[in-house]
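Only one protein chain is missing from this complex, and each of the others stays in its spot.
Chain nomenclature is as follows: A and B, assigned in order of appearance, with residue numbering initiated at 1 for each chain independently.
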Amino acid sequence: MEQTAVRFEHVSMAFPGVLANDDVSLEIKKGEVFALVGENGAGKSTLMNILYGILTPTDGRVYINGSPVDRFAPRAAIARGVGMVHQHFMLVPSFTVAENIVLSREPRKGRIFFDSAAARRETEALSAEYGLAVDPSAVVGDLSVGLQQRVEILKALHRGAEILILDEPTAVLTPQETEELFAVIRRIVGQRHMTVIIITHKLYEVMAISDRVGVMRKGQLVGVRDTADVDEKLLASMMVGRPMLYDELEKTGTPGKELLRVEDLKVRDSRGLAAVRGVSLSVRAGEVLGIAAVEGNGQSELIEAITGMIRPESGKVFLLDRDVTGQDPGAIRAVGLAHVPEDRLATGVSAQATVADNLLAGRQREKRFTRFGFHRRMSTVERYASQLYERFDIRGAGTQAPAGSMSGGNMQKVVIAREFSFDAPVLIVAQPTRGVDVGAIEFIHSQIIAKRNQGCAILLCSADLDEVFRLSDRIVTLYEGRITGEFSGTFSKDEIGWHMTGGGKREEAG
Amino acid sequence: MDKLKKLNWGYLGSLAVSVLLAFAIGAAILAVAGFDPLRAYAAMAEGAFSSARHIGDLLEYAMVLCLTGLACVLGSRVGIFNVGGEGQLLLGAVVSCQVGVWLGSFSPWIALPAAALAAMAVGGLYALIPGFLKVKVKVNEVITTIMLNTIAASLCQYLAKGPWKNPNKNMVAATAQLDPRLWFKSLIPGSNLSTAILAAAVITVLTWYVMEKTSKGYEMRLTGQNPRFAFFSGIKTDRLVIGCMVISGAMCGLVGMFRVYGVEHLYRSSVSNQYYFEGLTVAMIAGYQPVTVIFLSFFFAILKTGAQGMELTAGVPNQIYLIIQTVIIFCMAAESGVFSSLRAGAQRRKAQEDIRRKEGRDHA
Partner (left out) sequence: MLEDILSGIFSAGTFNQMLRSATPVALAALGGAMTEHAGIMNIGMDGMILMGAFFGVLGSWYFGSAAAGVALVLVMGVIVGLFFALFTVKFRSDEFIIGTALNTFALGLTSFLSRSIFGTAGTKGNPALPTVHLPFLDAIPFLGRVLNDNSLFIYVTWALVLVMWLFVYRTPYGLWLRASGEKPETLRTAGIAPERMKWLASILCGLLCGLAGAHLSLGQLQGTFAEDMANSRGYIAFACVIFSKADPAMAYVAALMFGFFDAIGLRLQDYISSDLTNTIPYVITIVMMVYVVVRSQRKKRHAGKRLPQRQT
């Protein structure tokens, strides 16, 4: 019997300007849990999208259960028993659980009609068989993220998956949900002899769940090991290609007076649900306050309310001792705040505008850039933009190219360059290095610390815990819209992890 | 030399090809309908330039296309599509006309500015409705403005037939005529061209200047490209969008006044025959670029005047003009669609090449 579930032979995938997979050869055995790790942009998802038939490799061959794949299409992959749970769920929010699960292979009544009762029955049977409880009639859009993921897994199983790909499945899960997911994985591998490939960049998860692990870096597979033979440190150094120890950042000075104060802030999210449920915090000059939280616990709404992007429901925001609650971003910026937003493409740049125009946003009416406060002085604008371009080491096709043509890291540098150049006493920095390459991360971190040493009050929010640890003087943990703990001095990862997942709250309650 | 390089050659090429294709398709339609395409096009060319009167009509029509086109660009710059210019134009025309009738005994120095202000106010206010609904209530402006067009057309009919009716019994659905002292002076006798075109030129330059050369224009551009980013960077986007919509409406109202005081000298529905939509089409073909709108206005004015001449001399319905105009849009859309898929294919092939070459090196 064939013991190899999947074999990649010299697979390469080129996108315009990027080699996402570079000559990858890899074997995945039947019945194992294989972890694929690497940084953002290392090519993990690309490789799996090839296996699932969404992408056609530019070169190389793929074998599933020993026979070569000649046509790359999801339908063909599904027929071969490949299932994939995408990082962004492939579910139709307005459909019921049952409708989502049977989509594309619906049970029918009289050839043309959809048999929804049968769909519900099939869902119930499947859910009982694998011990994954779901309500077949529930509308998917109303379900929690954890339950939606469960629906995704059931959908793959309904399509007869034997090889299940999970793309960053735990990124949006709470620790309990993660535990449940791992239990499910162990069950389907143990009882059904399925093969599971899990993409992640959380190394402790690799250790917890996988049998073998492959490490990717810059499109290449740099090593495959038995999980039992490695530890997190070794994996980390394989991932980045050198010891992950950054240079120690030099923090100087002592915190001064309070520049930003938030009092009992309550904010609703875009769906009208309570996202921030009474948060108070304060940031002083010359310190970095880090917010540690799993995504979706109110940190985005908290920051948007402070910066004026949305109006809080109640509570107060004081900036340099002035009440700025509910004012628009323009007014708040004028008092003395700059903001690096979490989603640069949606909020931080105009992709169609030139780099120069992006660097200028917020300064267009300044005297030096206009005559009579109205007529634009293009030469001054251009000179100013070129200076920032140099100073922040932005690399692209120059200041007159559209910002959308740049790589993520350089686009982020444009945002940082603009916001840091305001010399605002208060800086709000959200996800400063998301999707940014390692070299640029170093640079951005040093810029943040330089601002801190100059006496800025910095509020930092990042999904990357290591980043929060490295930059912060103090850390607060946020869970379900409330602050669950505050830490300073030397941080303990365990303790903070415990509080940012509601552990502290449970302790108090218990 | 530098200016030459800055021209968007890709756009110009695509436009030229589209225009040629559109004329070819227009010829095919003419042939199917039983006309001789060559004769028709010859009549068209002749119709546009045969007499000073035609050239005057042509320039007047270019003015209308240019102002309405710019009004459309003004909205689209900030991300709101003013499809309601037709209604704003008609209301501006009827109200400014009636103001002129009321102030008939006053000096033109009082009556004309009053009429212009009235036209702008009415057009602006009428554009405020969809602008407000779009920004504050988030109602799609395309549908509301189209509905408001039909409503405005009916209202103007009502006013022209009822309260503001022409005292002359033979005039149906028209308001009273303006005192000739208030008319814009004709520049070419017998044609539609009047001194209004001078005012239009000033407005055109001003609009271009604000959009392209000022910090306000910069803010408009950012708002249209990414409203969230614009708001984030401190621009009061709501106010800007509503403001641009109101100014766009005011411009359309003013066009209505120009039509009344320059051409018709009273209000009747021939003040505008879907002129705003033709201006909007010009704006679309121009890719919402003000300078291109100005140039294309002349081109399409030639086409339209020529088509009207052609109808008279060769008996070909002038609607061939609308067909050619829209086919240009389809051709340009198709070209950009075909090109982008070709480009993607070429990039994919090139990437594949690169890998092969790299591998060749590795093996060597």
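By our rule, a contact is a pair of C-beta atoms (placed from the backbone, for glycine too) under 8 Å apart; a residue touches a chain by one contact, two chains touch by 3 or more.
Worth saying up front: this structure is predicted, and the values here are computed from it rather than measured.
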Given A:147, A:309 or A:429, the residue that touches the chain left out of view is A:309
Decide which residue listed in B:143, B:206 or B:346 touches the omitted chain of the complex.
B:143
Kindly state which of the options B:9, B:295 or B:330 is in contact with the chain not pictured.
B:330
Using the document's definition of touch, tell me which of A:33, A:84 or A:173 contacts the absent chain.
A:84
Of the residues in chain A, which ones touch the absent chain?
52, 54, 73-76, 78, 84, 86, 90-95, 99-100, 103-104, 106, 108, 112-114, 159, 268-272, 304, 309-311, 313, 328, 346
Residues on chain B that touch the omitted chain in the whole complex?
29, 33-35, 81, 83, 133, 137-140, 142-144, 146-151, 154-155, 157-158, 161-162, 226-228, 230-231, 237-238, 277, 280-281, 284, 316-317, 319-323, 325-327, 329-330, 333-334, 336-338, 340
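Please note the rule applied: only the chains that are shown with their structure count from here on.
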Cα centroid separation, chain A vs chain B, in Å, comes to 45
Touching residues of chain B toward chain A in the complex: what are they?
213-219, 221-222, 225-226, 228-236, 347-348, 350-352, 354-356, 359
Which chain A residues qualify as touching chain B in the complex?
12, 14-16, 19, 23, 58-59, 307, 309, 328-330, 333-334, 339, 341, 346-353, 357, 360-362, 364-365, 369-370, 373-376
